[in-house]
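Every protein chain of the complex appears in place save one, which is left out.
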Amino acid sequence: MPGWEQLIYLLEGVPLTLSISIISFLIGIAIGLPLAFTKIYEKEIAFVVDAYEKIFRGIPEIVLMLLFFFGLGPFFPTPFNNAFFVACFVLGLRSGANQSHIYRGAIRGVGDEQMLAGTSVGFSKWRAIWYIMIPQVFTFSTAGLGSEYALLIKDSAYVYVLALLDVTKRADQLRINTGDVTWYIIAALVYIALTFPLAFALDRWGNKRKNKIGL
Amino acid sequence: MSDWLTNPLYWNWILQGLSVTVEITLFGVLLGLILGTLLAVGDIYGRKALRAAIAVYVEFFRGSPLFVQVFIAVYAIPPLLNIQIDHLLLAFFVFGLNSAGYQKGYIKGAMQTILDDQMQAGLSVGMSKWQTLRYIILPQAYRIVIPSWTNEFCSLTKSTAVLATVGIKDLVSAGISIKGIEYVILPVWLLIGGIYLVWITGFSKIMDRIYEKYKIPGIELDMQS
Partner (left out) sequence: MTDYVMEAKHVYKTYRIKGEKKGDVKIVEAVKDVSLQIRKGDIKLIFGPSGSGKSTFLRCMDMLDIPDKGEIYLGDECLTVKGLDLNKARARIGFVFQHIYLFRHLTALGNVELALRQVLKLPKEEARKRAMAALEEVKITDCINKYPAQLSGGQAQRVGIARAIARQPDIILLDEPTSALDPELTGEVIDTLRDLAHEGTTMLIVSHEMPFAREVAEEMIFYDEGHIIETGSPMGFFNAPNTDRAKQFMDRIINRTTR
């Protein structure tokens, strides 16, 4: 049965899991926001956004990680030989695609009139976006972003294939060393503990907002 | 160097791998649909105990990575039941159970957009609650849910990539085999990635057309991720 030392070994994977998800999330914002606004407000290059989203919706993250780490690693060792980098890179790009979709919905929710008002007081298109749209867009996106973040925590498990010692890999090690399969269940519970507070808070926030709007 | 690309043996592996991937995804989504519907109906009409059980189920499958769920299925279930089970079969079930957790949310959401008024209308013509669910609510809910369903299919397809780690001969596994022999790494993964891309994008386009054809004019589900 589980010993304390082993449990601690498992939990030592949490910081890795969290750091991968947080960094990927931030990369996702940095990519997703510009993509979303570009698709709506710069129609001529909107197809680039579409292509980008299609790629990351259509190729498994694991394949991308294997591609970058084992495929590009030998040629560009500096970034791509680092498993941590590759993980955050791939998940960040993927998150950018998802977040772009989320922000587009939020932009539509905020409404074009806000842009109109912004340009009418003298802002250029992109300054209006920065000062007026982006702050509002974030308020509208919290539900989607919350679930995207939870997704990143779960997808961080993919780094297993890069042999990074995150929670999943450690649970696997523990199972191999002790023959005890309950370590996987404990690992699952750890992930749930990381994602649950978010889901719960989102649910209540969502219901409150619904009551406010009168649904 | 690139004559590996024309080697029929490799293409055989690739096609086999692709078919395994597709099978698992389809089975998973279908099982998820059936089970998800039961969960959604149970969540709307069930008593507190049932709703609590459903909540725990959903939280487990949505809160932990599918990767870990696969490990649990493959390494914990057979010894528990004391029999050998083919990993592929276990994969079918784990994917189905996982998908049900997500689909319950989509289906319940779709049902609730129309539930109040359509249920009243159904009752008013003398149909029972279950008749109304069967002939009026669910047919509409399934059509509303198609975009989320397409999303779920794509997501599940991508997740099948983890199955190579438990020895299932899927598309990723085919890639590993090829690169192990030929020592061409980047091109192989580009090819494998490309195949996934074509398959998923193609499927999405078809589902989009189906949605356009069958969607109910006048209702769109409020798309919140």
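Note that the chains are named A and B in the order they appear, and that numbering of residues resets to 1 at the start of each chain.
The rule we apply is simple: contacts are C-beta pairs under 8 Å (C-beta built on N, C-alpha and C of every residue); 3 or more make two chains touch, one makes a residue touch a chain.
This is a predicted model, so every value here is computed, not measured.
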(request) Pick out the residues on subunit B that sit against the missing chain. (result) 114, 117-118, 120-128, 131, 135-136, 139-140, 143, 216-219
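Heads up, the rule we're going with is that only the chains that are shown with their structure count from here on.
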(message) From the mean C-alpha coordinate of subunit A to that of subunit B, what's the distance rounded to whole Å?
(response) 20
(message) Considering only the defined contacts, which subunit A positions touch subunit B in the complex?
(response) 54-55, 57-64, 66-67, 70-72, 74-75, 98, 101-102, 105, 143-144, 147-148, 150, 154-158, 160-161, 168, 171-172, 175, 181-182, 184-185, 187-189, 191-192, 195-196, 199
(request) Report the residues of subunit B in contact with subunit A in the complex, numbered from low to high. (result) 59-60, 62-69, 71-72, 75-76, 79, 154, 157-162, 165, 172, 175, 179, 185-186, 189-190, 192-193, 196-201, 204, 223-225
